[in-house]
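Only one protein chain is missing; all other protein chains are in place.
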Amino acid sequence: MEMIAFLINGTFVFATALIFAALGGLITERAGVINLGLEGFMVSGAFTAGVVTYYAEQAGMAGAAPWIGFLAAPIFTLLFALLHAIASVRFKANQVISGIVVNMLAASSTFFFVKLLFDGAAETPLLQNVFSKVSIPVLSELPFVGVAFFSLYPVTYIAIALAIIIYFIMYRTPLGLRLRAVGEHPGSADTAGVRVNRLRFLAVLAGGMIASLGGATVTLTMNSSFTFHTISGQGFIALAAVIFGRWHPIGAFGAALFFGVAQAVKDQIQVIEAAKHIPNEIFYLLPYVLTLVVLIFTSKKSSSPAALGVPYEPGKR
Amino acid sequence: MTAQHDIVLELKGLTKRFPGIVANDSIDLQLRKGEILALLGENGAGKSTLMNMVFGLYQPDEGEIWINGQPVSMDTPSKAIELGIGMVHQHFKLVPPFTVTENIVLGMETKKGLALDLKSSVQRIQELSDRYNLNIKPHAVVDTISVGMQQRVEIMKILYRGADILIFDEPTAVLTPQEITELLAILKGLAAEGKSIIIITHKLKEIMEIADRCTVIRRGKVIDTLQVATASPEALAERMVGRNVSLHVDKEPATPGERLVEVKDLHVKDASGQDMLRGVSFDIRAGEIVGIAGVDGNGQSELIEALTGMMKVDSGSIRMNGAEMANLSPRVVSESGVGHIPQDRHKHGLVLDFTVSENSVLKSYYNSPMSKLGILQENNIRKEAERFIESYDIRTPGTEVLARSLSGGNQQKIIIAREIEANPKFLIAAQPTRGLDVGAISFVHKQLIAERDAGKAVLLVSFELDEILDVADRILVIFNGQIVGETTPSATNEQKLGLMMAGKLGGESSNG
Amino acid sequence: KNKETDPAAGGSAPKSDLKVGLVTDLGSVNDKSFNQSAWEGLQKLRDEKGVSVKYMEPKKDAEIIPNLNQFVKGGYDLTWATGFTMMDPVKQIAGENPNAKLAIIDAEVKAPNVASVLFQEHEGSFLVGVIAGLTTKTNKLGFVGGLELPVIKRFEVGFRAGVEAVNPEAAKNLKVIYTADFSRVDKGKSAASTIYEGGADIIFHASGMTGNGVFNEAKERKQRGENVWVIGVDMDQSLTFGDDITLTSMIKRVDNAVIEISKQLEGDKFPAGKTTYMGLKENGVDIAPTSKKNVAPEVLEKVEEFRTKIINGEITVPSE
Partner (left out) sequence: MAKLKSFINVFKQESIWISIISIFLGLLIGAIVMLVGGYEPILAYQSMIEKIVGNPYDIGETIRSIMPLILTGLAVAIAFRGGMFNIGVEGQIVMGSIGALLVGHFLELPPILHTLFAIVVGAIFGGLWGMLVAWLKTSRGINEVVTCIMLNWSALYISHIVVRMFMMEEGTARSKLIQDSASIEMPFLIQWFDGARIHWGFIITMLLLVGYSFYMNKTKWGYELRAVGSSKHAAHYAGISVNKTIHRTFFISGMMGGLVGTFEILGVFKYLAIAPTTSGLGFDGIAVALLGMNTAIGILLAAALFGALMYGSQGMSFGADVPGEVIRMVVSIIIFFAAAPGMLRVLFQLRRSTRRKEVSARGNDSVSH
């Protein structure tokens, strides 16, 4: 029982970064723009959080430093999001390649900056102030649920709240209606008076900024520094979560949790006595194979936004 | 001359160029308050382009747009909407997974606090629906409603936005006769209320029925503007193409031969498991054209797809020359001599990003002489395309341009050439003239009749009663997945057919 | 930036004609681990002897050989390669260039012009195992490894033997997780979290940068008042992560090995074709000099006892 509570806790810890990134990807893709740049946005966010928090520490901000780093991440990442938006929305570039460019450029430039800023070092200095888990008074004392749900990083609560907010915006507000219309059938949206490319542009920016929070989360909850490998593949897993979650905020949230649980389980099983003789690789395989199995048994027809990947040009036949 | 203040929309010297073509060449046009103005012109004459500029979708290269006596710059549709212009496009602009209400309020939402307030919108839509007799279901998902309802939703979108200048681009091309009648009535009502309307249509009858004036466009230029009351359909057609066209289909009586196609008790379910065909039986003889009349959505598409192997048959049989054809693959069906002019030329009939030559061999590319040992024979393919272009008068810059770049009429000609030249025993033509101008229509009809006269079995599926009555030798009426009656053109008329299609009147069954 | 590789830039430094190059393992000379240690050794050599030194950091496996060639064909007197991934490339280059001298760390290459250096990690790990076994309050311990490779296995096995020698019960409760990665801090943190949650209070890691996660987890728990420790690896990690969570570290003196062997270039004593074993005896492995901060004096005494026994050969530490 205790172990399950701990497993749930671990799931949230792992999933938080993925939730942010997946939500960012979701917003972009619902507007009709493929977001293969999630990895790059996460890198940028992780980098910014590492660097800014470090300098905030140097300036004596102490406990406020990680918050400053966290909030700085989307601001800096705006640069990369702009790149994706300008190329794929304004200039109708292939959205896949534009995302790949974001990944390549974010990775190379942030590593380069780290070397410049920290005298050739391969990582930012170790942060002294990062997020620590907060125990919500009273609730965290409860048996089981206390450990499982009420003793988490503050950013985890933010991620959960964000998923709900985005759900609300997407399905209950005019903005959401327009956003979905733009991704489904931009021609209709345009003739109904919605500025399609402007909305897509903003969606790409917003998506990039939100995804960057995922990167910042990795730096500020797990790594305490930023290095070459801080983000290696999480962005793609987040993209998979968007698709797995059928482009729905709650679905993507659930998919991110699923990956989280698969990761958390992997460690837990390894330390069980009975599992000693199973090759470790089987556990490493687990999250990925499990995902495929679940997809095989749940898949229905594709539910991607109909205009995903198609640049909108009013004059085009 | 009408007084200046009566002109709500004026176009002065509008010019629009596309690569290699001047789509609109210095067009002048006036729309008066409360009138219905028809725009008439061949396929590719530039009608849609002109209206798209008025609605802000395209930007003119030259010229000015004046609204209520003021020059305006129409840079986006939202600007047009703001200025009281509404447009129903040739291809519907609806978001399929959204509800009717969501589609209507999109871009003009009402809010309650931060949230979308659909409830009050539904109320308003209901009111408008009642007032204009649009009969709209606000909560239905657009994906699932009939084309006619979609058309009315488009109209509702305009009304909801309070537009005064209404533009309709071929609104009747996809409607049934009943729906057309209803629509025309609605338009008249709107004009009577003082709204000003421009309607594009290829159907002269409709122009005669509702338009006050008709502006004729040929190759991007305004040729003339006529008072409809004093003009004849023949005159309009003549102005449009620049020569005499016969509006009648000339054909000899059929001389049916042996029974070629036999369909027995056909049952088909769609993807969601719903019964779409429920025991359809009929047969077609060599040398006759059988028309299938019916309202869209009563099983026509499923019937065609089942006959061509594109859809699974649940039970029943399809025999051609006695051989069973049900549930064979499309490839085998076509190889057995079934030609198919599909209903949706963009979705099925053509690979739009293939060249004209590649599209010419879409069904024969894999066989000698188009390919040998798995390798395409480019020379033969090109020659085939050249042959089609020559004998079907396809207007294209060459064989190696993309099909996408041709006008709708010419795209259709590629398909017709391909399907007829394959020399099928059985030709299925679904909506073969949808969206075509009168010249093109008469061309297609001639081809169908020529096929019949060459001893082929022809199945013509159409929502156009005119077409069915003019071209078919025998008429089957489909309703709710069943053949509910059979008749001949001489034994019926539009009214009777219309009633049968609505399931209200049985036909005289000659061979049950 | 390590741009000043030319001793002349230093001004007053002594002058030597020797040129020594270093090709790092996939990673970087700033990895706070053995690549860095090797480079520091070379820098010391430059400062002391005026030798020209330079490094290259391959980013892919396929780049290793061209990088080695850059030095070998560029006329360097000695080319260092750090890490077991370099074994085959070094062997190949040594064969193709019989006149070039190469040296490799963490792998054995049998070639007449290659000096190999192997560290006896299991011996050092044994000592930290003793510390862990005697320090644990819960009698539960943990080990976090990177990839499950023979080198890393040596750490685990040596550690286990050390614990076993002083605290058999804790050895039975040793939880082991391999993260399959040397650079994913988050995986290290998750692994550590699982182990600590299971009741262990000390974790020894041999997982490169992944181990940072072990420290991060320990730090977080320490702040919540849990009494947990980490035993670092390769370098004295208390200098990086603080001695409030670092119990001790098993250090590998790669720098010493690099300096010693490079020096032997002069006077033709270069141990070509030989394998140098760097164990406790050779000062190749050791516990961090700062250990007395956190480790009880009587425990350190025990450590010294075992050290002597290992050096004497009374105890042979298993390595696999």
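Letters A, B and C mark the chains in the order given here, with residues in each chain numbered from 1 onward.
We take it that a contact is a pair of C-beta atoms (placed from the backbone, for glycine too) under 8 Å apart; a residue touches a chain by one contact, two chains touch by 3 or more.
These numbers come from a predicted model, not from an experiment.
Across the entire complex, contacts from the unshown chain go to A, B, C.
Contact with the chain that does not appear here is found for just one residue of A:Ala5, A:Ile100 or A:Ile250, A:Ile100. Note on the undisplayed chain: of the listed residues C:Lys15, C:Lys73 or C:Lys110, the one touching it is C:Lys73.
Where chain C meets the omitted chain, the residues involved are 1-3, 54, 56-63, 65-67, 69-70, 73, 84-85, 87-88, 96, 107-108, 146-151, 180-184.
Residue positions on chain B in contact with the hidden chain: 18-19, 308-310, 329-335, 340, 342, 347-354, 358, 362-363, 365-366, 371, 374-376, 378, 402, 404, in rising order.
Seen across the whole complex, the unshown chain contacts chain A at 83, 86-88, 90-94, 96-98, 100-101, 103-105, 107-109, 111-112, 115-116, 232-233, 236-237, 239-240, 243-244, 279, 281-282, 284-285, 287-289, 291-292, 295-296, 299-302, 304, 313, 315-316.
As a working rule, only the chains that are shown with their structure count from here on.
With chains as nodes and touching pairs as edges, the resulting graph is an open line. Chain A and chain B have centres, each the mean of its CA atoms, that are 46 Å apart.
None of the residues of chain B touches two or more other chains. Contacts from chain A toward chain B in the complex involve residues 168, 172-174, 176-178, 180-181, 184-185, 187-195, 306, 314-315, 317.
Those residues of chain C whose C-beta lies close enough to touch chain A in the complex are 1-2, 27-31, 148, 175-178, 180-181, 183-186, 189-191, 193-195, 197-198, 209, 212-213, 216, 219-220, 223-224, 240-241. Touching chain C in their complex are the following residues of chain A: 6, 10, 13-14, 115, 119-123, 126, 130, 132-133, 218, 222-225, 227-230, 232, 263-264, 267-268, 270-271, 280-281, 284.
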